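The other protein chains are all here in position, but one chain of the complex has been omitted.
Chains here go by letter, A, B and C, matching the order in which they are written, and residues are numbered from 1 within each.
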Amino acid sequence: MLRMVLKRLMLAIPSLIGVVIVTFLLTRALPGDPAAYFAGPAATEEAVAQIRKQLGLDQPLPQQFVRYVSDLSRGDMGVALTTGQPVAAEIMSRLPASAELTLLGLIVSVLIAVPLGILAATSPGSMIDHTCRIVTTAGVSLPVFFTGLVLVYFFYYQLGVAPAPLGRLDVYFSAPPQITGFYLIDSLIARDGETFVASLKQLILPAATLAIFALAPIARMTRASMLAVLGSEFVRTARASGLSPGTVIVTYAFRNAMLPVITTLGMVFSFLLGANVLVEKVFAWPGIGSYAVEALIASDFAPVQGFVLTMAVMYVMLNLLIDVLYGLIDPRVRIEA
Amino acid sequence: MKRRTFLKSLSAASAASALPIPAVWSSAKAQARQETLLVVSESGPNNVDIHGVGTNVPGYEVSWNCYDRLISHEMKTLPNGTQYYDRDKFKMELAEDMNVGDMSATFKLRKDAKFQDGTPVTAKDVKWSLDRAVSVGGFPTFQMGAGSLTKREQFVVVDDHTVRVDFIKKDRLTIPDLAVIVPCIINSGLVQKHATEKDPWGLEYTKLNTVGGGAYKMTKWQPGAEVILERNDDWKLGPQPKVRRIIWRMVPSAGNRRALLERGDADISYELPNKDFVELREAGKLSIVSTPFSNGCQYIGMNVTKPPFDNLKVRQAVAYAIPYQKIMDAALYGLAKPLYGSGLDKVKDAAWPVAHNYNTDIAKAKQLLAEAGYPNGFETSISFDLGFATINEPLCVLVQESLAQIGIKAEINKVTGANWRTELNKKTMPLYTNVFSGWLDYPEYFFIWCYHGRNSIFNTMGYQSKEMDAFIDGAGDAATAGNAAAYETNVKGFLDLAFTDIPRIPIFQPLSNVAMQKNVSGYQYWFHRRLDYRSLVKG
Amino acid sequence: MTAAIPNAPAEVPLLDVRDLTVEFSTRRGAVQAVKHVDVTVGKGETVAIVGESGSGKSVTSYAVMRILDRAGRIADGTITFGGVDVGKAGEREMRDLRGREISMIFQNPRAALNPIRKVGHQIEDVLRQHAQAGSDDSKAKAIAILEQVRIARPDERYHAFPFELSGGMCQRVVIALALACRPQLLIADEPTTGLDVTTQKTVMDLVVELTRQRGMSTILITHDLGLAAAYCDRVVVMEKGRVVETANSHAIFSAPNHPYTRKLVRATPRLGVTLSDLLPEEEGVARKASRASNGANGANGAGHASSDEQPLLVVEGLVKEYPRKDTGGGSLKSLFKRNGAATAPEGPPPVFRAVDGISFSVRRGESVGLVGESGCGKSTTSTMVMRLIDKTGGQILFDGEDIGAIPARQFARLPLRKRIQMVFQDPTESLNPRFTAVRAIADPILRMGESMSAKAVRARCEELATQVGLPLEFLDRFPHQLSGGQKARVGIARAIALKPDLVILDEPTAALDVSVQAVVLNLLQDLKEQLGMSYLFVSHDLNVVRLLCDRVIVMQAGRIVEEGPTEKVLGAPAAAYTRELLSAIPHPPL
Partner (left out) sequence: MSDATATPAAPTHGIGAILRHAQYVIGENKVTGFAFGLFLLIVLAALIGPYIVPHDPLASNTSAALQGPSAKYWFGTDQLGRDVFSRVIVATRLDFAIAIFSVALVFLMGGLAGVAAGFFGGWTDRIVSRIADTIMAFPLFVLAMGIVAALGNTVENIILATAIVNFPLYARIARAEANVRREAGFVQAARLSGNGEFRILLGHILPNIMPIMVVQMSLTMGYAILNAAGLSFIGLGVRPPTPEWGIMVAEGAAFMVSGEWWIAFFPGLALMLAVFCFNLLGDGLRDIIDPQRRT
């Protein structure tokens, strides 16, 4: 297993190098002059030029790249212009917010989509099947920012049942002592039920927005793979052996059907991380997505680079996790590695 | 039917369960709520030291509230009841006495003034802070320069509690410039502990920490999300502020900010779209205070260095083609002070901002354009800062539509916020809209920045006119000399010239709008248009 | 259409299917897959249901188990098993019946097992479901059953996953699963299709032995009349959803009643028949006559190539090596590795020799059979001769030229290409689904033939179609609109379009029903005679090789174990392996 992990990590290295290069080039191509930004209003040409030199922006691109990479190797992702903070520190402090939201969205989505997919697969062509298809397709057809806005409009503004879309915690609560960075978990560890409920309330709408978006791919994949597995010969054998429907569906069909679903989950997760960018903007969520958008709009290189790199690393780790999970379920993969 | 009742009961149930929670679970929280002011705004600071490199406007607000200055302004009450800073009346802050001489001003410091760490404020700190302002470069140094404060030698420690500021020339802006945000007094001893060879002014430290003696201190800052300021109970330079704690949250979506206000979750917000202010005012649940920007206006600028806008007739044609009223109605919801259609050929008073005499007149615009040699119009582009899209976008769309009627096809060019300054700096945009306002509320101050031939960054049109320069310089000199008549002539001179030459077309004077809960009072309008927490009262 | 049942068991049958009709709802409305079928199985009796694809034989068995697809339903008739009306039984009752009273083994043993569950656990699932074992003794019972199906080291194999076992071993596990609860009736649905002939024999022998021991009844569902007759008491022949004949197995070959049975019996290759004997009587007679007039008598008379002439194809010391990929599939080594039982003293060689230095030749006009079981290297050899893959060592001389030295990628562009062609195993897969029949046949002409007008190409294709007996109206159809036999004809027409010298036949009839196989084999023989081509016939089926080939090469594990004229090798085999292969062929009781 360890060998497989190492092998996978090795395989990811070229991609990561590609990401670093592409990000670097892309951010350099962004319009806007950080030097002019730093120099502030009313700066003279000379002042701008001097700041440009300080930032090393007067050097040719290859040299800037070398400098960037060497900084990066020391864990230095630079400083964000818009917030003035070191990028690495900010990403670390914001990552749990995004991760908590995305994971909760994913979990909610899985809890709804997987049973829905199974239900649809066990009666293909039925009303349930069609309803499932239409509902999930409608979900994935909604732009997340629109869903988010509509949810806020109804549940907060009109009905008043949701808390203000103001980040991770109501104003009058203070964050639980940081252990995992996930408020839900940290507040439980701190045995602070009040904070737990408060942070859960904040999470519901944005997580629902993400979950609605993620329903379709998961439900579709569950349905498809469940359908394939239910039609497979070993399920027929299991049926012919008189095994109870429960055993057939759970032990025989479901575990096998989960394999492609897990792969899909990985894709969906990375997809959600992208969608997060918009959701965080709508819900004022202090995550890395909103951070990156602000930075990009402001032509602020360092956070964009840092964000993309973090996401790329997360993506690699996620795929690794999926492979490991896959291996746990499927003995064939285990042996091959 | 069923669904409706279900929804109803749902909302009722959750309202019942949602609302009393803080009260039931902890009375401390309800108490805290009374003494806490929740401010929401679109963006937050990137640096809490105004001397820092590239500190943004929200950063100024922290600086204003967490540091003291030698002097400040008195308040006056406008006819509508708004507290408005009095440009001409100064109030002592750290200084207990100011003595302005011919070529210097002497400040006696208050003996009881202490920094937040308990060390007393001394003349050394004042000198160090002012030295820093003129030395670090960038915006603070530039701002100091606007009041002819450029050299460290100008700041002299007379004794522990006396500081003298020498003038390098007579300038009537020198004293007002000491009351802006920049010349804040910093705890030099504490900062120097964190200074390094590379960073002699300790900018890295003050970027993240408020190191002054102001009425508030920043206790928590999560960039882009939240700033928390706590009252400094040892602050002695004025009456103790009523609000113990300021929670300032960044809420990028204007709709959410409005919703927060309406539902009573947020106490105060500025930076809302005009439409929301109009509606909130009509709804009457909140107090809305609208005050015109001092010394500022939004305008359409034209690049006069290049055809076609180097042609006066083209500029005048554009000025006649602007759909002023439509902009007032649709983009601003009437929440602005019009600066057009004065009905006067010459300006009446030596005051700024003041209306010009253009009005929407498409026939005249067409005629002027034909006279200029563009009977069929031309193609150009109109740019705006995406950061202020709520007003800029409809404005530009309306202008675009109107210009199309006289044959000018303008493509709309959205420029992202950070890039806007770069673009302005290049001075290549043919047609654009922008806002400029000066902290120091003097007409010549505005015109030096925006029209003078020394071509500052804000003279975005690249406008050059000897005649204009003469008027502006003349006004400055007259003001310094105290020659009221000459001052008025010169001011009227540059105003009229600016309108006849029309390199930029003022459209309106924006309003600074603040919405707050009815139980919040004590709002004061400052030249920097940010909040002064010291005067705010809740309950 | 119900034939009389001779020798019907006197006592109440264990299974009694009466007037069974099964309907499937499809896009074109309800389709009856099984029509008014009667089948009875007595206690301890072994009954075969034989038919070609689409005859409804499997559906009948699924109906008995009540495991039809969602779309299928029993429309009419009754199924009584041991007094229980299966058609009316509740789902719960059926569940108790399945596995405990009636169990079933399927065609593809590997697919029939849950790939991610240990085989031991799968057996336990069944045991526990039917309360044959509790949690304490289920493991021991499972291991005991594995032992009964002759799996060596059953306590180790208990922990194996299906992919770690060979095909034959998997089938044993499936049998173990089926017999675990000692049911009264075993339904074996094509249990050996896809297995090698020697494995087929051991599996069938095992099934027979175990069922006899336990006094079980068996239904064997197969397309292979020979297999059915060899192992069963009675044979039920089905055609298009109907039972056409039921007879004792020795009677079915000697005195088939129904014309369809007769056709089927004739088409089944067996000892002592010629190619034309496979065809239905009238056709076969005509064919025989025409062959006789051509001076050749069936397949084996085609030895008109003189032996002193230079052979068309000479293969010398041909070697193909593959880098060894230890995927563990079916290999015992991986099993050891997993359990850490053996420390694998010497590592496996880094390469695997699929073809290990073989030499043979094919003369002009000759048919050479290349036989062996799966994995023996026969297909690798033919693919190398075909110049689709590159060799590792040795020589391939075609008409004196060393074509083995030309890289496979370049070979497609050489004029030599058109002289060596191939007929593929699976006619469906070898036709581009997007090409009509005529386009497929025209492809080599367009690419390698002399340039000619579209009309001329069409004319040539029609000529070829006539030659292979493909009605011209099928030329504009797409593969999915053609039957298996028609597709095979298209493939053959394509192969002979440019009049090649050597045609490699890679199991050309393996995917076809026997009756179609008979026609295609005759067609190939006719074409060879007309066009004077040489055939290299790759097959696992010795009966077919016997009919078509002049000489036979027997391969095992990459080497040639025996070579010689067909009659000699198959009649008096010298190598033990050849004898084993021959003896494994099921012999119907004649």
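Criterion: a contact is a pair of C-beta atoms (placed from the backbone, for glycine too) under 8 Å apart; a residue touches a chain by one contact, two chains touch by 3 or more.
All values reported here derive from a predicted model rather than from experimental measurement.
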Contact list for the unshown chain, restricted to visible chains: A, B, C
Option touching the unshown chain, where C:213, C:254 or C:432 are the choices: C:432
Identified contact with the non-displayed chain, of B:119, B:400 or B:455: B:400
Touch with the omitted chain, as defined above, among B:104, B:135 or B:413: B:413
Residue among B:228, B:259, B:479 or B:511 touching the omitted chain: B:259
Which residue of C:182, C:223, C:477 or C:568 touches the chain not shown here: C:477
Hidden partner interface residues of chain A, rising order: 12, 14-16, 18-19, 22-23, 26-27, 29-31, 130, 133-134, 137-138, 140-146, 149-150, 153, 157, 216, 220-221, 223-224, 270-271, 273-275, 277-278, 281, 289, 292-293, 296-297, 299, 304, 307-308, 311-312, 315-316
Residues from chain C at the interface with the omitted partner, ascending: 27, 263, 280, 386, 388, 409, 412-413, 417-418, 420-422, 424-426, 429-436, 440, 443-444, 447-448, 469, 471, 473-474, 476-478, 481-486, 491, 494-495, 515-516, 519-520
Residues in chain B touching the chain absent from view: 253-256, 258-259, 262, 273, 275-276, 279, 325-326, 329-331, 386, 389-390, 393-394, 396-398, 400-401, 411-414, 416
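Here is the rule we use: only the chains that are shown with their structure count from here on.
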Graph class of chain-chain contacts, one of line, ring, star, complete, other: line
Per Cα centroids, the chain farthest from chain C: B
Between chain A and chain C, centroid-to-centroid distance (C-alpha), Å: 50
Between chain B and chain C, centroid-to-centroid distance (C-alpha), Å: 86
Distance between the centres, which are taken as Cα means, of chain B and chain A, whole angstrom: 38
Per-residue multi-chain contacts in chain C, two or more chains: none
Chain A - residues contacting chain C, complex: 124, 231-234, 236-244, 247, 251-252, 255-256, 259, 329-332, 335-336
Contact footprint of chain A on chain B as seen in their complex: 7, 10-11, 14-15, 18, 21-22, 25-26, 29, 32-33, 36, 38, 40, 44-47, 52-56, 137-139, 142-143, 207-208, 222-226, 247, 249-253, 255-256, 259-260, 262-263, 265-266, 386, 416-419, 421-422, 425, 449, 456-458
In the complex, chain C residues that touch chain A: 65, 67, 69-70, 94-100, 103-104, 106, 108, 111-117, 125-126, 129-130, 161, 163-164, 174, 177-178, 327-328, 334, 338
